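Each remark here refers to the structure printed beneath this line.
Just one protein chain is left out here, and the rest sit where they should.
Then we have subunit A:
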């Protein structure tokens, strides 16, 4: 691997980690769409910042304060932090606007989001179009990023090349994000799970909310340059959504999101090389495939597991119905094997499944085609019926592992 290749994968991985952390909380707070809004709405902030630094406008030179500020930024090498802060500010403004419109009670939150961010995004697009000659920014780059070119933009300190600029920017953002996560993990968890309790304990949910929104905005801006507006959303939401289906522990969910993000970033890069296609597009594809696999095969929340469980539950309810029937009837006529088909009205296959299941668990004996409950079957039926009637858990706790019916 060449240096540039390693650098691209490193940048993509750091972006993935920086996105996965706020993304996990956005998913848990059911605010996935906010990340979409932020990622688009920061565009005017980026463009205005870019034009301010790199454009040549007489009105900036006319205002002494502005031109001095510009000189100060350029002189101290603060152009990038300035643009990031300005754009992040636009991101937070988006959230404020969405909430303001929503609070009037005239439109719902999703409508408010749909109103605010296209408006801001289009301002950015128009600004780019009007100033295309002055600044190096184009709409393609905005949507999909320019990860492949990231290694060309170097950070030079005192004449020494210390690596790609994008790497330092996203690395810096990541350090801050991880620091905040470690410091405020407890507060984030509490206010995400139970806003009311957080407020009553003195952990202002509003402060935590805007803190998270600020981190999301800064991360989005930092990642925007490398991966563009669409992939940022995918990197925030898809790893967290996949992790959510696999674990019941918040720390593990964060860790899994990070692992999924990095995996998609690196595998996406190689997919792009193999296909000779866009890197960010390939990373997004990997994120989608990863989610699909988890969605289908997750051990307890996946589609296949859920279908399997439902099938098991159907069989078990049938089994119980059958056992109860046996318990209620002493007459041989009612307990004949063929009677199941005729009287309880089951198909042959279902009757056979149920009979086999009951036999395998030693709950019935079949003598001369007459079915009888064993002592174990009798006890099981009594307990199960008791549970269904009283809905008390304690007495069947030990049965839960054997039977799906009593779970959840």
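Simple rule for what comes next: a residue touches a chain if its C-beta (ideal position, glycine included) is under 8 Å from a C-beta of that chain, and two chains touch if they have at least 3 such contacts; residues count from 1.
The rule is short, and it goes like this: contacts and distances are computed from a predicted model.
Q: Missing chain, UniProt name, options "Sarcosine oxidase subunit delta", "3-oxoacyl-[acyl-carrier-protein] synthase 2", "Metal ABC transporter ATP-binding protein" or "Cytochrome bc1 complex cytochrome b subunit": which is it?
A: "Metal ABC transporter ATP-binding protein"
Q: Among A:159, A:196 or A:299, which one touches the chain that has been omitted from the display?
A: Result: among the candidates, A:196 touches the missing chain.
Q: Per the definition of touch given earlier, which of A:102, A:131 or A:247 contacts the omitted chain?
A: A:247
Q: Can you name the residues of subunit A that touch the chain not displayed here?
A: Against the missing chain, subunit A presents residues 28, 30, 105, 183-187, 189-190, 192-194, 196-197, 199-203, 244, 247-250, 252-253, 390-393, 397, 407-408.
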